[in-house]
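Of the protein chains in this complex, all but one are displayed in their positions.
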Amino acid sequence: MSADVAVPGEVTVAHAYAAPPASWRLLARKPAFVAGAGILLLWMACAVLGHLIAPYDPLAQQLLARNAAPSGTHLLGTDPLGRDVLSRVISGARDILTIAPLATLLGAVLGTALGLIMGYFGGIVDAVISRIVEAVLALPVVIVAFLFVVAVGPSSLTLIVVIGFIFTPLIARTVRTAVLIEGQQDYLPAARLLGERPAYIMIAEILPNVLPVIVVEFTVRLGYAIFAVATLSFLGFGVQQPTPDWGGDIAANYGLLGAGYWWETLFPALAIASVVMALNLVTDSIEQVLSS
Amino acid sequence: MTEQQADAEPGPRAVPAAGPTLRVEHLEITYRVRGQDRPVVRDVSFEVGRQESYGLVGESGSGKSTVALALVRYLARNGRVSGGSISINGLDPLGLSAARLRDLRARTVSMVYQEPSRALNPSIKAGRQIAEVFQIAGLDRASSLDKARDMLRKVQIADPGRAMDRYPHELSGGMAQRVVIAMALAAEPALLILDEPTTALDATVEAEILDLIAELRRELATSVLFISHNLAVVASMCDRVGVLYAGELVEEGTARQVFGEPAHPYTVALLHCIPRRGQRKDQGRLDAIPGFLPQPGRVTAGCVFAERCSLAADECRTAPPPAFPLGGWHSSRCYRHSEVAELPKTTVYEGGEPGQTARPVAPLVTISSLSKTFGTGQNAVRALANVNLKIWRGETLGLVGESGSGKSTLARTLLGLIPPDRGSVLELDGTALSASLPKRTLEQLKALQIVFQNPDSALNRRRSVRWLIARPLRRLAGLSGRRLAERLDDLIRSVRMEARQLNLRPGQLSGGLKQRVAIARAFGGGPRLVVCDEPTSALDVSVQAAILNLLADLQAKEQVTYLFISHDLGVVRYLSDRIAVLYLGRIMEIGPAEQVFAGPHHPYTEALLSAVPSLDGKRTERIRLTGEIPAAASPPSGCVFHTRCPRRLASGACEHAEPGLDEVEPGHFISCHIPFGELRRLQAPGIAVQVKDQAQK
Partner (left out) sequence: MTLYLLRRVLLAVVTLWILSIIVFFAGQVLPGDPGRAVLGPFAAERAVRAYDHQLGVDRPLLVQYFGWIGGLLHGNMGTSYTYRSPVEPFIASALANSGKLALLALVIIVPLGIAGGVVAAVYSGRIIDRVISLSGLAGSTVPEFVSGIVLILVFGIALKALPITAATDPGASFADQLDHLILPVIPLVLVLFGYIARMARAGTVEALDSDYARTAVLKGLRRRTMIRRHILRNSLLPTITVIATQTGYLIGGLVVVETLFNYQGIGRLIFNAANGKDFPMLEAGVLVIGVVYMVATLIADVLYTALSPRLRVGAAS
């Protein structure tokens, strides 16, 4: 077909009046999703079973084997304290894969509640919250997190609460938009005419319809949560040493890059990149399936 | 005039030496969906002769728009022409190189489609968009703009100079469509494709645009392919007509042949299920076509219509019928085309008391000084201005008016969905109705329900039919357990659905079935008044009749009152006992349906009625409105209709004073300065036309 004839978009011929195939089955058919989910599962296994898989104790220092290059004994080499990099990378999955999902979940729950209220009631409630959202938006997530973590002192709980709170208005804004779109549908006045109360309408009528949006938003935010946790750890305000952590280990070792000890930094960096990429593949697939 | 000849004597006509403008032969189009090829157009052949106007009619999924897009080679990426050939002025668009195809599009064929405001680029001025056509043809900028202005003059747009400098969003729907038409005709194409060009417009504007198209066609000697779902529009605009059903051309002939002596059961059924002028619910039910439109892309062994056809025999189900020539241009793809004329009525009237019941002493609903203003200050829009109305028990009050007339606002304030202005009074059974829904009693909530226009929007798509219908039974009727289950069963049957369909979700139902679910929900709590807000306008014609019948039956059975809103006057007339005509939030006329339709009526009602094209193709005896519907934010002084009224008084009274709503006959009120006797005299010819129309049936 010549370029002049190509037309964007596809016509969807209505496929029977039959049940659409289950979303997860469509997902399972996407190679991108399978690959992404596989990598994520691998890291989750590391997070849960890290102490069983890791060849060494991630905290055990071997003073005779400092900065050892990758070899048969230490597949990914050792760090300046002689700790096994592979073991630290495996164990490092745990904190980040706990903190990021919990923070996102907190943000998603609060944000959904807030978004439903903003979108459904509108008016002053909406205006006030929208201002606050905009103010939070005016600052990069990392910097706000940073500000609060510095003020309160770093701990896993602080990270979860702070990132969760920062995500709340962001997710609320997305949910609000989705609710506003639903608000134009006639099933809402129909429900009001049955005497349904606002809380019921929000939870039983609107929520099921905006759920796909929330799912997509959750996966997208999860990516940013990992981003934020890793960055904060790198800056020294996340998971504290000596606990194995990818961002923290990079921060501790990148100064030695110039000396040629690249493995201590590269492998944790690749670990972060692989989690993020895997998550992206999953998110992208989910988005495609939900929007088709 | 060729078209008049064709109209006068249906018969073969010599094809001009140059051949037809458009020839489509055995066209097959498939879409690839989820890895499967689905044929959506099958073996379609037709011709559009020089200066001829050819109509393609069909319901949704018939493939009519797909055919149009194939002609200009603009199918969606997953669609392709899988067989047959197209020839426009001897050129095959499917085989042209990119440059030649551009040339064909630039000079030979142009297209106008449904939503005029979307067809124009929002960020380029109207004049520049028209001028672009001339620039493609090689003219310089200045003369292109001059020519664009000429085109705007030609499409009779008000103030062409100003229209040139307007952005599309500053144009009304009618003006935007004029701009689009000007753009389409600028290159003086040999073939003009019109795809539902007036469907998105109001009735009076539609009439204007149709007149304009007819006039320009004569002037420019262009061939026209006119695509529409509206049989009457096609009948009035086209010389010859092809009827598409499920991707196949089932019948073809001159407009008079197809609509006068239809020879395919589908055409006959389609014509039967439209309420003819004057048909009323107490004179019998409409003929509905059983079953659903087949899903696009489904392959059937025999005739595509067989499963909905009462004549279908064995052969119809085994081999697809060829096109049987019936003399002249007429042909039908039906084995039993000779029996079609005696096709029996499919719907039997199931009783119910015909005729009007005596009016009860007290009205069910009283609306007094109802006003509704949206926005404040300078942006205030008065959607309803001091409306007074009584709705009587068991009647159907039809609410008629164009967009912006306040029909839906009136219904929604009554329901309590939007609060009216202070000072408005709503009463149910003589007791005040609170403006706010939560403050209404359970009895009041039960009493007032609604059926929305679009069931897709009105039904929560995440819920099962059972959930949707059970909710009002629980909330309003207070049922639970076995009694709930029994009532659920009753209710689903009363809307002619089956109990097993309770487990489905709306997405698994066809449009008609979805609307039945919505009706069942409205009737679940035992309502006394149901607002029907354009309940059939999102549905196909063949499904509409069944819904209207259902509404009429339910009314007869449950003694429910309807407030019936529709822009389709035929539909309103079929169901309504009384009719109120709204214009810019004010009642122009209200009275018994027969009197409002028969006249003498308000000049606006007169204009609305004469804007409706009729199936016999007559386009005479009309009064036409000029100008646009004024914005509700700044209504005209005096009588709000005076800016468009063709019967405006010379005395100037219309400009200065708002007329009262006066009772001109018992129960018939008109808000007009022209005395009733004078209206009778002015509208006398109109009555003659209608009488003739009735006689024809």
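For this structure, a couple of remarks:
When the chains are written out, they are named A and B in that same order, and each has its own residue count from 1.
Here, a contact is a pair of C-beta atoms (placed from the backbone, for glycine too) under 8 Å apart; a residue touches a chain by one contact, two chains touch by 3 or more.
Remember, it's a predicted structure, so these values are computed and weren't measured experimentally.
Within the full complex, the residue among B:I136, B:A323 or B:A485 touching the omitted chain is B:I136.
Considering the whole complex, the residue from B:H26, B:R153, B:H169 or B:K557 that touches the absent chain is B:H169.
Only one of B:V57, B:A119, B:C303 or B:L529 touches the absent chain when the whole complex is considered: B:A119. Listed residues B:Y74, B:F374 or B:F676: the one in touch with the omitted chain is B:Y74. Residues touching the missing chain, restricted to chain A, are 3-4, 6-9, 131-132, 134-144, 146-148, 150-152, 223-224, 226-227, 230-231, 234-237, 247, 250-251, 254, 257-258, 260, 262, 265-266, 269, 272-273, 276-277, 279-281, 283-284 (touch as defined at the top). Touching the omitted chain from chain B are residues 72, 74, 77, 102-107, 110-111, 113, 115, 118-124, 132-133, 136, 167, 169-170, 180, 183.
Heads up, the rule we're going with is that only the chains that are shown with their structure count from here on.
Each chain gets one centre point, the mean of its Cα atoms, and the points for chain A and chain B are 49 Å apart. On chain A, the positions that touch chain B within their shared complex are 2-20, 184-187, 189-196, 205, 208-209.
Looking at the complex, you find that chain B touches chain A at residues 31, 33-34, 38, 40, 61, 73-79, 97-98, 101-102, 292, 295-297, 412, 415-417, 437-438, 442, 445, 448-450, 452-454, 457-463, 471-472, 475-476, 505, 507-510, 518, 521, 525.
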